[in-house]
Structures are given as C-alpha cells and as structure tokens.
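Missing here is one protein chain; the remaining ones are kept as they sit in the complex.
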Amino acid sequence: MRGFGDSRRPQGAWPPHPGPLPGGEREGPLTLTLSPGGRGTWVAALPLPLLTACSGPQSMLDPAGTQAGHIGTMWWILFATCAAVYGIVMLWLLWALARRHRWVEPRGVLPVEEGRDRGLTFWLSVWVGGTVVILCGLVTASYAVDKSLTHLANREELAVEVEGMQWWWRIRYPDDDPSRSIATANEIHLPAGAPVRLKLKAQDVIHSLWIPNLHGKMDLIPGRENELFLVAEREGTYRGQCAEFCGLQHAHMALTVVVESPEDFNAWKEAQLAPAPEPASDEQKRGKAVFLSSACSMCHGIRGTTASASVAPDLTHLASRPTIAAGTLPYNRGNLAAWIADPQRIKPGNHMPLVGVPPPDLQALVAYLDSLK
Amino acid sequence: MSPKDSHPSDELRDGPGLNEDETCRRLERTWGTAPGLWGWLTTVDHKLIGRRYIVTGFVFFLLGGILALLMRLQLAQPEGTLVGPDRYNQIFSMHGTTMMFLFAVPIMEAMAVYLVPLMVGTRNIAFPRLNAFSYWVYLAGGIMLYVAFLLNTGPEAGWFSYVPLSGPEYSPGKRTDFWAQMITFTEVAALAVAVEVIVTVLKMRAPGMSLNRVPLFVWSMLVTSFMVVFAMPSIMLASSFLIMDRLIGTHFFNPAEGGDPLLWQHLFWFFGHPEVYIIFLPALGMVSSIVAAMARRPVFGHLPMVLALIATAFLGFGLWVHHMFATGLPRLGVSYFTAASMMIAIPSGIQIFCWIATLWDGQPQWRTPLLFVVGFVVIFVLGGLTGVMLASVPFDQQVHDTYFVVAHFHYVLIGGAVFPLFGAFYFWFPKITGRMLSERLGRWNFGLFFVGFNVAFFPMHLLGMVGMPRRVYTYPAELGWAGMNLTATIGALMIAAGVALFIVNVLVSLRGGRIAGPNPWGAGTLEWATSSPPPSYNFAHIPVVEGLEPLWDSRGRLPVVHGLRVEEREVLLTTVVDAHPDLREPSPRPTIWPLLSALAITVLFIGSIFTPSAVVWGSIPLAVGLIGWFWPKRSRTPTEPVVES
Amino acid sequence: MERNFVRDVSHLPTHGHGPSNLTWWGTIGFILIEGFAFVLAGFTYLYLMMQFQHWPPGMPPPELLWGTLMTVLLVLSLAPNVWAKRMAEREDVPRSRIAVLVMLAIGVLTLVIRWFEFTVLNVLWDSNAYGSIIWTILGLHTLHLVTDVGDTAVLAVLILTKHGKDPRRLGDVTDNAMYWNFVVAAWVPIYALLYLLPRAV
Partner (left out) sequence: MFSRCRPAASVLALCVLLLAACEREERAYRGEPVGEVKPGAIVQGTLYAGEPSPPPPQRREYEGNAYHISEGKRLFEWFNCSGCHAHGGGDIGPPLMDDTWIYGGELENIAATIVEGRPNGMPSFRSKIPDQQVWQLAAYVRSMQRAVRKDVAPGRDDHMSASPGEQSQPVQEAKPGGGTPPSSQGTGQ
C-alpha cells in the first residue's frame, strides 16, 4: 500500500468498492500528493507565495537550459526597455494632467497657439525617432536571440520523438537498431548538457509542447513534423504541459522532464529497454491474467507479454514513471487503483473507459502493474 | 426623359421662405417613425437602429461578462468543481465569440451608425434599409448562438476554432456548425454596416467638410470600415471551408488529402489580427472626440493622427503570422513579422503622444469621460508594450497561449476599447437620451472598473510566465498558481460591480438625470448642433462646415444650406474630397422588407447547418424578400420618383 | 443655435450616373468585398497547390472546352455590356431595353455553359483538397453569375414595364453593367488558375 497513506484526503476503504469513490469528477482528483522525495518532486512543491513563485518546475523565469536561458535574457531586455518607456509615458501623462494649465472660461475654447503646437511637433518627431530607435534595437536583439536558439543544432546527440495524443504524450527514443528503441509515455529523460532534438508530431489534433524551464513552445500539428532543439543544463525534474487547446482534457496533458547526469540517463535507458518483469507473487500473476483478459489489453501494450496494442500508453515500465494519466496524479498504488476504478471521474472525457474491474481483480491488477518497474 | 431638376412652386423646401416651426413639423412628419410595433419593426432611422444596436451589443457584453465570471469562479481555486471540462470549454468559447463577434465589433459599428450621420451633418445613413437588415441579421445570429448554447450546442473549440479540433472528426454534433454560421450572420451584418459607413462618409458629408475637416471619430470609422471590407471576407471564406469540411466532406483542412490545418490559421488570423484593430480604431476615434471636448482645444496633430490611423490599418494586415510563431514556420519569414508587429507601435505611439499633448496644452475638465480616457492611457500603454514584447519570436514562444497573452489582450482590448467605449457612453449618453449620467456614480463606476481590471488582469502576466496555459478548466494546487488566480477572480468581481453600477447609473439617469441640452460639454462637432436627442431628421437645415470643429469656429451662428424638400425624404450628396453639394438624393422610407429578408436569410443559414439543400430552397424566400425590398415604389408626391436602396 | 443661410441647394439634380450616385458606391463596396474574397480563394488555391507534389494530384486537369467557351463568351459579352451602359447613360430607353434583354440572354447562356463545366472537372469536391478548392472557386463564381442573372431579370421586368420611364432604372442599368464587368474580370484569373495553371506546372 505504498503511497496510500499519504493522501491528504481520507481515501475510504480499500478496495474502493462499493459505491462511488470519494473525490471524483465533482470534487477533483482523488489525491495529489506523492511519496516524499524521489520521483516527481515538482508536484510536492507547496503553494508558494507570489514573489517566490517565479522559480518553479514550470516557469520560464527559472531557466534550466541554454535556450530558456537565452529567452530569459530576451525577457529581461524587453522588460527593462518597456518598463522605462512605460515610466516615461506615465510621468508625462501625470505632468500633462497636473501642470498649471492655461485659463479658459467655462465652455470656452482655447485658441491653438502656433508656437506651442510647433514645440509639440518637435517633441513628437523626437518621440517617433526614439520609438524607431528602440524598436530597431529590440528587433535586432530578438533576431540575435532567435539565432542563438539553434546555435548548436548541428551537434545533435540525441533525438526524441514526441507525439501528442488526446490527452497524453507518446515518447519514443528511436534507435537504428529497432530492438533498442524505447517507447514510453508522459516522461522525457534527458542527459544534462547534451544537444537534443525533439521531433514533434501529432495524430489527432494540434497540441503544443511547452517545457518552460528548457525552451519555448512548439506546436505538434497533424500532417507536419516540427522540431525543437534544446540543451538541458541543470539537473532536476521539470514539468511540461500542452499549450494548445486540444479538447476536453487539455488541462490534464502534462509531462515530466527529468534532466539527469549522462550516467543516470544511460542507466534509465537500459532499464527501459528490458521487457516487463515476470510477475513474482500469485497476486501479480493473477493481475497479469486480468490485464490480458480484460479491456486493458485492447488499448495498452506491455512488452514481453501478448498485450501489443499501441493506441494508449505503453505500460511496460509504468511503475517507474512519476505520474499517471499525463501528469494528472502522482504515481502510487492508491492513485493507480483509483484511476483504473473510475478514470472518467478523475479526468472526465479522456479515452480510458470505465471498465468496471471487480474489486478483487482490481487489487491484483494494481499489484501486477506496480511490479512493472 | 425630363429630369426633375426644376421644382414646382408647390413643393415645400426648407429655408428662409418657410417658417421654422412649420419646417420642423413637416420634416418630422416626413422623417418620423410611426408609433407602435409596426413602426418599430419597419423603421429605417439610423438613430433608432443605432440605439437598438448599442443596447443589443451591450446585452451581449453582459452575457459575455457573466460567462467570464463563471470562468473566474471556476479558476478561483485549484481543482475547482463549479463546471466540468465540457461546460467550461463551451463557456470560454462562448465568451470569446460573444465578446469579439457579438459585442466589440457590433457595438463599435453601432456607435458609428448612430453618430457618423450626425457628425457629418446629414439626415440619415446611406442605405438605411440595408442598415435595418444588418441589425436584424446580427440579432438573429446572436440569438441563434445563445439558443444553441442553452441547448448544449455551444461552440466548444474556442473562438478561434482551430482545425482539426473543430473539424468533423473531433467536434461531433452541430456545435461548431452553429459557431460557423454565427460567423456568417455577424459578418454579413458587419460588412453591410461597413459599406454604409464608407458611403455615408464619402458622399454625405455636410457641404464644406472636405477630407481635412473630417472629425477624427469619423476618420477612425472610415478606416475601420475599410478594414472590415478587407478582413471579413477572409473569415467568411474560412468558416465556409470549415462548414463544408464538416457537412459535405471537402478536404480543405485534412492533411491526408492535401489539406492543411495551418491554412485555417492563416485565413483566421488574416482576419483575426485586423479584427483587433477593427475594435480598437473606433475607440481611438472616441478618445479623440472626448479629449478635444475635455481639454477645450482641438486635438493636437490632426494630420499625424489621421496618418497614424491609416498606417495602423495597413500594418494591421501584415502581422497575422505573429499568432503563429509556435507553429514551426520558417524562421526567416517569421522575423519579418517580428519587425512588422513592432512597427505598429509607431502609429500607436504617435496617437498616445498627441492625446497627452492635447491634455498638456489644454485645460482638462475632470468629468467622467476624461477619467475613462486617462484609464485608457494607463492600461492601454501597458498592453501595447506587452504587445511589443510578444512580437519577439523567442519570447513569444515562451508565453504564447499562456495567461501572459490573456493579460496582454485584455489590457489592449478592455483598456484600449472598453474603457474608451464607457467614456463614450458617458460622453454621448446626453446626446442619445437628452439626459446626463450621474457624475458621482460615474466616478465610482470608473474607480471600481479601473482597480478591478488591474487586480484581475495584472497577476495574469506573472501567471503566464510561471507556466499557466490558457484554456485550462482547472489546474493543480502544487504549481502555486492559486493565490494569483484568486486575486484575479476578486478583480473580476470588482469589474462586475463597476459594470452593475453603470447599469444603475443608466437606469437612474434615464428617469431623473439632469436635462442635457443640445451641447452639454461645449464640444465642437456637428452632432452637438442639434437637439438632444436629435429629431428624426437630425438637422432642420444641413450645416455648412468651415473648420475642424464647426461649432467652435462658427461662434454660435452656424452657416447652413437650404432648399431640401420637407415633404419628401431627401438627403444632400456632396463630392468625395471637397464636399461640394452635388445631388439631392431621395432617401428610403420605412419598410418591412429588410426584416423579412433577414428572416429568410436566417432560415437559409440555420437550415444549411442541417442540410445542404437549404442553400437551394432557402434562397427562394430570400429572393422574394430582396425583390420586394428593391421593387420601386411611387413617392407620395408623384413629381419625383424614388429609388429605394 | 442661430443659423445662417449661406447657400441654396434646391437647383441640384435628384439623380446622376456613376460616382455621383449612392448606389454606385454601394455596388463598388460590395465588389471590393467579393473581389477580395476571390483573391483570398485564389491564394488558397495556390497554398493548397504547394501542399501537393503533382497538381492536379493524379487526375487530368479540367477539360478545356467548356471553360474556354465560357471565357470567350464572357469576354465577348463585354461589348453589349458596354453598349448597355452607354445607352443607359444617354437615357435611350428603347435601346437600353434591348441591351438588358441581350445581357439577360447571355447570362442564361453562361449558366448553361457553367453546368457543363461542372461535369468535366474530373474530380469531386470530396475527393481531395484539390477537388474541394476548384469546386468552391467555381461555385463562388457561379453564385455571382446566378445573382447577376437574377438581378438582370428583375431589371428587365422593370425596364420593360412602366417603371422603365424612371431615369433611376437607367442608373440601375449602369450599375448592373458595372457589376457584370466585375463578374467577367473575376473570371479571367480564375480561368487561368483552374484551367491553364495545372497544364503549365
């Protein structure tokens, strides 16, 4: 029952039957905590006060990659320039309103004085000139930063295919040797410091991949293939989210990006290459049977078993992922059980149906899935 | 054919030969709208239709505002449970659609329908029947959308309806079809008004109002109308493609058969970006009117202001790609749009400068309209500057489709258009109703709106940068967005209170407001030369214009022309550039045909949602309606035939 | 406010031809709108063309016969059209009547030809994006033909009855002629786009 007890809300009896689960569609996801430390630390970040909110697992103001760093610089340039301009306009407005004005009788009209208007015309041309100079500066800066984003593009060390689906992310690490390519979902692992090319595709509707700590967003468009080139520098766990409205569960289409040392990355990759472990306990064996004989295997695949469907996330190493349902819930057994028991309450409208697995089977199924490290 | 140029002596004309009271009485009989329901349905008076248009637009503003409040309440706390995703998606789609298509553009055009004929000194708008038709079509489209929404058939793919999400495969049912047809309704209405305004401004100006003497509000509406003419065909084409993809299986947006989802985005934003200026330019005209009257001097830099308007319009068509920076278009081409998008700050900067300069040199009168203008400058300049930021491709890639953009365009659109509009309400309410709005309530209204607006929308800048995307129906607590979202919701409630206060003010002032008189602000343009509210014929005699602010120039003794018939509806046409008197043109009388044609076209449009054959059988009643509309009728006095257009 | 009569306008005429008419300006306004819709549809055509490797994709382009016939007829129709406009401006009612009837006949003939054009496009609107856009463009132009023919028919009825004595009907003939010019002007680039371009690339 790992991770079960640390839910913030009372969870109700296990197995979650009979009757509707607590939480649910009308009350939001069941539980949003996770086991302390380790995976998915971003989720554990407590609500932060406004000023410290700038840093975070999904903030462009806290860059952890080369590209995000450049864009961060661009932001500060823009911010400083625009703040200065705004200040000037506001000061002038204040002066214009508060100064001692020419006297005019009630309902009278002020004559336009040629001299004063000529003076104003001079300042207008200064103003326009200044605007042009500032804008040229900003256009140049923007262009320079834009070029720097693809500076290392030809030194690609790793290619990752990201495919947006309604409403999850299919991630592939292609390899020339097909048996060495990895398929996973809703998590990207990246070696720190390596130039990476993300190949972006979509099957259904337009999505947009946005990992603000690493780079700006790029759309995933059916019929097209886009690219995002990035170098992640600082190790850590970051959060990305779909940024193009994509339907009912656009709000729950997140992914986790783990930036780790090259050694850790290779270890993770090797682990992912392995087929699913064989069930060890009787309960797990029964869970596997449930999986293969029920609706699960119509959509999900687990390498090393007969389940080979691929329209839903590959579950071969489900238990090694930090979240389930595309960042909706932190991974733990309790959440997993709740999710399988009634996915439509937690993420209404998503494509995982209400299967109605009987409670004893559900427990076995969760035990099996939890063994898929 | 004998042109009826000579006038028999029995024809009555305005002028020195006819007693003034008698002139007004006869003009009223000629131009007045019949009382009762029939008169209401058949009227072609631009003031009645304009007023109707304004009220309808404002009702849609309130509806859109209620939807906004629902969204803010849902987002006030993480994992909110007020509405589910399906309802939320419909709500935000309806909010955007309502505000853009049913509120902002129509109400700006409505102000033009009311004010432009008065400001250029003529008796009615050009093509008054088309004007009536336009209103009915707009009303039908708006009602259709809201009825559909109440029947759970509201649009669900956003006001921008990106394909494939809005396409046949991912938006089942009729939701998006209703949205697409609503576009057709409102575009037909908007295009009709645009043509009317253009022709009114070009051909019906008072004698002497050469182009360099046209008031800035009229200029802004002229430029806006031209933008409508060139922008709206794009969205009509796009929404037709969409509805054909959905209903008869064309492949415009199907990449598997050679279509392209990005085609939609190009067409949509080729309309969608100018749309922002279509909303914003009229507001600039309003600001100019208010500033001149409140600063007690003409706006500084009339010519630069006009050139800035025109430049904005031209540039406005060259920026649409900055809505598509994240779609992976070629980098170099995209850089052009960065430059173009930033350049639009130049004309905007000129205008801001000129207004502040006018206030600086003038003698600001601290009345409510001026408060809204000051609020406009404070808010809009900030929105404009974040717009400059968004023109930068790398920065836009970060904040595109986040709450930063939500904050930006609300600063631009509420600050840039709604604040001037409220200022305009306070400014022209006495002209439209004859009574002043309360200044005290006005200050409270402004204060609540201004503070509430900033409380609601300023935090959204930061929200966007710390990762909150747009169009999410909920968000997890762990990301630390809760506090700012709650603040925004409180601000939204303050805005609602401010708007409620405005409604109270209107209701109270309609009954007990101070009587305004013809020119309560001592302003200088022609709409203030007639009584408040203006008579059905606008002016007893068509004024002659000798300067930019005719009432200030004429010092109480307004020059006028005479010789228009008083027993027949007749308007004076003038030449395009110099406004020399050219023709006396008959003006159409009230008729039911525009309403019938609008009903026929409504049946056609709604029918075509369900069956393509409606386009065929629906065109028959429409043709009947149009023939009835254009069928010539004999005038009451048979000496001069009348064309009804 | 006091007024000061400075000018008498009672001698001004009550109708005119061309740009001094409001209707003329209104027609120009709608021509601008529709013309721009044609331009955008043309851009869509070129945009979609860039999505394909072959254009048309795997089928022969529309057969030339009927489309070319349409082009010839439309261009030739300009002559009677200009004549109609002149006669109307001269306020020559009998000749204007003849001219309107000729234009009506030509209009009906174009609709017949258009029917055959649709039969030789070699693609359906729901086959692929190429089919969608050529059907749409042709449909859009047909809509203009139908509108103009309907308009001309109503005008013919008016001008042949007692309404024809009204000089304003002659103004309508002028505006109708202008609109037909637009319909022809819109067709020529469409012909090039739909019939010639696929053969050139």
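Residue numbering begins at 1 within each chain, and the chains themselves are lettered A, B and C in the order written.
Following the convention adopted for this analysis, a residue touches a chain if its C-beta (ideal position, glycine included) is under 8 Å from a C-beta of that chain, and two chains touch if they have at least 3 such contacts.
Given the structure is predicted, the values throughout are model-derived calculations rather than measurements.
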| item | value |
| --- | --- |
| Among B:K174, B:R331 or B:R443, the residue in touch with the chain that has been omitted | B:K174 |
| Option touching the unshown chain, where B:G32, B:G483, B:G607 or B:G628 are the choices | B:G607 |
| Touching residue (missing chain; options B:R123, B:H251, B:R367 or B:R565) | B:H251 |
| Residue among B:T56, B:T153, B:S225 or B:S239 that touches the chain left out of view | B:T153 |
| Hidden-chain contact residue, picked from the options A:V104, A:L273 or A:C299 | A:C299 |
| Missing-partner contacts on subunit B, residue numbers | 86, 147-148, 151-153, 164, 167-169, 172-175, 245-249, 251, 254-257, 603, 606-607, 610-611, 614, 617-618, 620-621 |
| Residues of subunit A in contact with the chain not shown | 25, 204, 222, 248, 293-295, 297-299, 311, 342, 344-345, 348-351, 353-356 |
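Quick note on the criterion: only the chains that are shown with their structure count from here on.
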| item | value |
| --- | --- |
| Contact graph of the chains (line, ring, star, complete, other) | line |
| Of A-B and B-C, whichever chain pair has more C-beta contact pairs | A-B |
| Chain whose averaged C-alpha position falls nearest the assembly-wide average | B |
| Separation of mean Cα positions, subunit C and subunit A [Å, integer] | 53 |
| Subunit B: positions in contact with at least two other chains | 260 |
| Subunit B to subunit A touching residues, read off their complex | 78-81, 84-86, 89, 157-158, 162, 164-165, 169-170, 255-256, 260-262, 295-298, 300-301, 304, 326-328, 331, 335, 338-339, 342-343, 345-346, 349-350, 352-354, 356-357, 359-364, 374, 377-378, 381-382, 385-386, 388-389, 391-402, 459, 462, 465-467, 469-484, 522, 524, 549, 552 |
| Complex contacts: residues of subunit B adjacent to subunit C | 1, 3-5, 7, 13, 15-16, 126-127, 130, 191, 194-195, 198-199, 202-204, 207, 229-230, 232-234, 236-237, 240-241, 244-245, 248-252, 254, 257-260, 263, 266-267, 270, 518, 529, 540-544, 551, 554, 556-564, 570, 572-573, 576, 581-586, 623, 627, 630, 632, 640-641, 643, 645 |
| Subunit C residues within the subunit B interface of the complex | 1-16, 19-23, 25-26, 29-30, 32-34, 36-37, 40-41, 44, 47-48, 51-52, 57, 91, 93, 125-133, 135-136, 150, 154, 158, 163, 165-172 |
